[in-house]
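Heads up: the structure comes next, in structure tokens.
Right after this comes subunit A.
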Amino acid sequence: MSIEIKTATLEPVRNTFAHIERRFGDKPATRYQEATYDVASATNFHYRPLWQPDKLLQDASRTQLVMADWYAFRDPRQFYYGTYVQARAKMQEVAESNYAFFEKRNLARLLSDEQNAALIRFLVPLRHVEHTANLNNMYGTGLGMGTALTQAMLYDGMDRLGIAQYLSRIGLILDGNSGEALAQAKQHWMDDAVWQGMRALCEELMVTEDWFELLLAQDIVVDTLVYELVYKQWDAQLADNGAQDVAMLTEFMQDWWKDNQRWGDSVLKTAAAESADNTALMEQWISNWRGKAAEALAPLASEMLGEQALESAMAVLDKRLNKAGLFK
Partner candidate 1 sequence: MSTESKSGSSRSKVYIALQDNDESRYIIEAIEQDNPEATIIHMPAMVRVEAEGKLVVNRETVEEVMGRDWDIQELHLNLITLGGNVDEDDDCLTLEWNS
Partner candidate 2 sequence: MAKKLNIKDKYRLLTRDLDWEFSYQDRSKAFPYEAFEGIKITDWSKWEDPFRLTMDAYWKYQAEKEKKLYAIFDAFQQNNGHLNVSDPRYVNALKLFLTGVSPLEYQAYQGFAHVGRQFGGVGARVACQMQSLDELRHVQTQIHAISHYNKYFDGLQEYSHMHDRVWYLSVPKSFFNDARAAGPFEYMIAIGFSFEYVLTNLLFVPFMSGAAHNGDMATVTFGFSAQSDEARHMTLGLEVIKFLLEQHEDNVPIVQKWIDKWFWRGTRLLTIVAMMMDYMLPNKVMSWQEAWEVYFEEAGGALFKDLARYGITMPKYADIIEKEKEHISHQAWWTFYTHGHAAGFHTWIPTDEELDWLSEKYPNTFDKYYRPRWELAKKLEAKGERFYTSGLPMLCQTCQIPMLFTEMDNPGEISYRDHVHDGERYHFCSDGCHDIFVDEPEKYVQSWLPVHQIFQGNCGGPDVENILSDYYRMNLGADNLDMKGSPDEKRWKQWKGVA
């Protein structure tokens, strides 16, 4: 089969979809743009949900935050499904070889009994915190507004499931696949006094109704403090005490946090820049959750790291908020 194609006649009729053209002009669009903007249904919903009859299926009033356009929340990473899974596949490949190396060389044997116990007490129970983060992000995915934001919450939620599973694997490495370390870690989570503040906080997050408030509480406030304390400060302490190999097992979490902050920062900036009302509302929410999170983490932070640890993590959070235009 051979067809004479005159290039002149193959000029496209249009460059992209009409809704993309209205936003970005008449030019070829990126895959992120076509996969994201105005994809969600916006009007003429047929039935009110039986589970929330006072709302529409898609309803902006499920949060108090007000945006003229929910698509203002552009993801700086420009993740749509394809770019998201490919980015994570690269990270998991590194993690897989790290875990394989750690297990093959049995590096767990180099940990002292004390360090081993500390990992089970402080690190492995975090899988329940990650599970909470998974649910809180799914909450916003299901009820939130605009694909730009909801897809990023879904990616965050699934990342947290992945991290919970990595943390569980650390437990299995420590107990030789018996599941004992996981059971012990769960015991700590349920009964150990250092964890009860965090557990109460997680349970409170899961009954919080405003999805944007929840996004700020979980993905900004709690995560900044937890990741700063555990994957930065505690990581440094482990390294100083000869347990630096553990970092091979938590590299995924560290890389993920770096990536995730880019998105989180842009969410904060965009929402705060929208209006003074939003800024005030966000500051009120954040102050409230900042106080609760500090109280919840205090016993854990001082037991893991000492008295100054929480204060310096709080400073990191405050700096981050400031940079986004909050509490100025």
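Quick note on the criterion: a contact is a pair of C-beta atoms (placed from the backbone, for glycine too) under 8 Å apart; a residue touches a chain by one contact, two chains touch by 3 or more; residues count from 1.
Candidates were picked such that all candidates are chains of the complex that A comes from, given by their letters.
The model shown is predicted, which means the values in this text are computed figures rather than measured ones.
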Touching chain, any copy counted, for subunit A within the complex - options 1 or 2: 2
Complex interface listing, subunit A residues touching candidate 2: 3-6, 9-10, 12-19, 31, 34-35, 38-51, 57, 80-82, 85-86, 88-89, 91-93, 95-96, 103, 127-128, 130-131, 134-135, 138-139, 141-143, 147, 150-151, 154, 157-159, 161-162, 164-166, 168-169, 171-173, 176-179, 182, 186, 189-190, 199-200, 203-204, 206-207
